[in-house]
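Here's a structure for you.
All protein chains but one are shown in place.
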Amino acid sequence: MLTVENVAVRRANTLALEGITLSLAQGRTLAVVGESGAGKSTLIGAILGLVPCAAGEIAWAGEPVRTYRPSLVMQEPRRAFNPRLSLRRSVCEPLVAQGLPRDEARLSRLCQGLEIQPDLLDRLPSQVSIGQAQRVGILRALIASPPLVLFDEPLSALDAVTQKHTARLIAELQSEEGFAALIVTHDLGYAAAYADEIAVLKAGKIVEGGPTAAFIDRPQTEYGKSLRNAAFALGALEQVA
Amino acid sequence: MTIMVRGLSAERSGRTILYPTDLDIKPGERVGLVGASGSGKSTLGHMLIDTLLAQGHSVAHVPQSPDEALDPLRSMRFHWQEAEQALRLPADTDRRMALFEALRIEGGDLSKRPWGWSRGMQQRFVIAMALLGTPDLLVMDEPTSALDPVVAAQMMALLDDYLAGGSTALMLITHDLGLAARRVSRLMVMDAGRVVEDAPSERLLTAPQTQAAQSLCAHRNWMKLPC
Amino acid sequence: MTRVVFGLFLRACVVLTGAAMATFALLWHAPGDPALAVALARYRTVVPDAVLDHVRAEAGFDAGYWPAFWDWLGPLLRGDFGQSAVTGRDVWPELVTAMSYTAPVALLALGIGMALSVPLALLATKRPGSWLDRFAVAIASLGVAIPAFWLGLLLILLFAVQLGWLPAMGARTTAHMILPAVTLGLGVAASLTRIIRSGILEARGKPFLPAFLRRGVSARGVQRHHIAPHAGVPVVTVFGLELAFLLEGLVTVEVIFSRPGLGGFLVSAISARDFPKVQAVVLVTALIFVTVNLLIDIIYRALDPRIGEQNA
Partner (left out) sequence: MRNVIALAFCFIALAVLAPILAPYDPAAINIPNRLSAPSADWVLGTDALGRDILSRLLYGARWSLGLAFLISFLGLLIGTVIGLLAALGGKWVDWFLMRATDTFLSFPELVAAVVIAGVLGASTASMIFALTVTSWMRYARVARGVGLSLQSEGYVIQARLAGLSPLSIARWHYIPSLLPSLTVVWTGMFARAILGISTLGFLGFGVQPPMPEWGTMLLDARIHMRSTPLQMIWPGLAVVMSVLAINLAGDALRDALSERVQDI
């Protein structure tokens, strides 16, 4: 269970995040929605311990999150891999680092779940498509069975069809593996379709949060409404009679 | 006057990335050009613009990101005046203000350089420059991908209002059928360098013929919600 | 912007202080008894220990490191460079005389370099890959590989010894300036050509240029208003490197042409172990160099304010 309590992060004399309180249980999905500059990536950095908190507590089951080795799926899939190393090497990096045995059965099961052809892993990051690279990125995030996986705009580099396909694969794996997923995204459509709960981040603060269905049905704040309306206007969500 | 081009094609390092393509676009028509990444949509857009410019048509192009349209060392005023001069239009503050108000960027400081404006405002400034000469055709390449959804939705609505009733045709290039479906009356689907389907929006959405179109239709939005 | 300039100024001051400390440390740790060297140079004979002690006390050599440093720094901050250890005359007027010989040659060399490199780079980039372009690149590569002193000797051999057109040694007339200035100017031209050429080629690849052409801006307008500024901004930063190149070249070039300029002054001061003169040249050169680089930094940020904002 991830608990984020009253967290603040300072960046160059201003507060990039302020009074952030969130919780996320094992196996559940929380989407943090907001526009660029709202502090979404800073929040991920704070949870992963890459960015120091000025105030507040972040814990997983009452202990520092770092001890559970949470993993991260990044926005730019190609940049998440060392361009000089084969994808297989990068994928196995968490196992090597944590001294875990390489479980070939698990690797091939995950590859199957993510629709990754086995020979794909022997290529360099520059030799695969962006969609393939992102699926390998998810594979790396899951290989060491972390209890918590963070997704930083995992779909925004992909095209519309690949986005939906990849989102479905993530959700299927989540139900098998049971990790908690924190998804940061600007796309309310994605959040609406896959998150159990939604938190709306604006200018470093959470302005609205709650169960997804309730939020989509009736946002409480003006900003929440404008996000929802934009999702309809851009065709991410559709109303049918 | 209907825009007609014949036999557009393109190669890159010996590989065909666009097979010969014919296009007809009626005045004021809204066309969506949809396809997966790498299907050749942007290439078709660039070829279309360059061919029409060479034929002497008045056409305008809005690239994917304002970084591809604005010089970071030059002020916004310089960009605007240069665009006016390129079209041999006299400087006209009223016309500029009318366009800026329509796109809600009248508050922007013209003496600043592009990076002094927000990206959403930069993008709308580029659209304003594109509309300056009332072109026969406006080609927009992924106009929303560089913007946040709220800003993107606002921009598309403002553009719709501005173009309504005019003779400027619009070609919207995007990977997102959900976005295009709401804005255009005719959809063209691209796959592997070819236009594989070209139909009125209604028909394409209800009865897609090709596999590419079917896949796009099936994934055109995240969720359907009852009214 | 003011804050950025102030920050750069502070940084320049820190760097100059560091340079002064390094200079003092070097001279302090120089091998041999400095008093003996001074006395030998001054009296041209073996001197008794009493005289050595006198020299030692006079020059402040008998104090510890830090007291000696402060004694040394105080007069320097007031602009007093002291007296030559050999002749006992004030260093400053001699230094000014030397600079008055060096400055015109350096400026002329810079002028020659610009006059040759700008047209050559423009011609070369008209058609990249053409024979003219390859020729320009080859000439420029050759130019940066030639040591200035050797080029100078070759020019003396050709124009002074063989053809007898120009004077080579000394600095009596304006004509004496021509060969040293050409020697340095050719080197400047070579490196500038390389930099301007690659600046233009890089500016031509900027991703926003096609949009300007599609908007109906003429190729000429794009060239003048968008490519030229983007090619020009990096060239500004190169002038610091060119100044370094000039100063490095001057050291040897003034020696081979027997010009009584800064370079010759430095080399003869080092050979005579006349440390007050050495430190004066070193500190004045550092001051000029740091000031020019500070100005370049400020101009660069004024031309392209994005850099300033990123650093602030």
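Per-chain residue numbering starts at 1, and chain names A, B and C are given in the order in which the chains are listed.
To be clear about the criterion, contacts are C-beta pairs under 8 Å (C-beta built on N, C-alpha and C of every residue); 3 or more make two chains touch, one makes a residue touch a chain.
Since this is a predicted model, take the numbers as computed values, not measurements.
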Next on the checklist: Considering all chains of the complex, which shown ones does the missing chain contact?
Outcome noted: A, C
Item to check | Option touching the unshown chain, where C:1, C:154 or C:175 are the choices | outcome: C:154
Item to check | From A:6, A:23 or A:82, residue that would touch the chain that is not displayed | outcome: A:82
Item to check | For chain C, the residues touching the chain missing from this view | outcome: 11, 14-16, 18-19, 22, 26-27, 30-32, 141-142, 144-147, 149-150, 153-154, 156-157, 161, 243-245, 247-248, 251-252, 255-256, 266-267, 270-271, 273, 275, 278, 282, 285-286, 289-290, 293
Next on the checklist: List every residue of chain A that touches the chain not included in the displayed model.
Outcome noted: 48, 50, 69-72, 74, 76, 78-85, 90, 93-94, 96-98, 124-126, 140, 144
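The rule we apply is simple: only the chains that are shown with their structure count from here on.
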Item to check | Mean-CA-position distance for chain C and chain B (Å) | outcome: 53
Item to check | In the complex with chain B, residue positions of chain A that touch it | outcome: 35-36, 129-130, 158-165, 186-190, 192-193, 216, 226-227, 229-231, 233-241
Checklist entry - Tell me, which parts of chain B touch chain A in their complex? => result 36-38, 144, 148-154, 156-157, 175-182, 215-216, 219-227
Checklist entry - Can you name the residues of chain B that touch chain C in the complex? => result 46, 49-50, 53, 60-61, 63, 67-74, 78, 82-83, 86-87, 113, 115, 129-130, 133
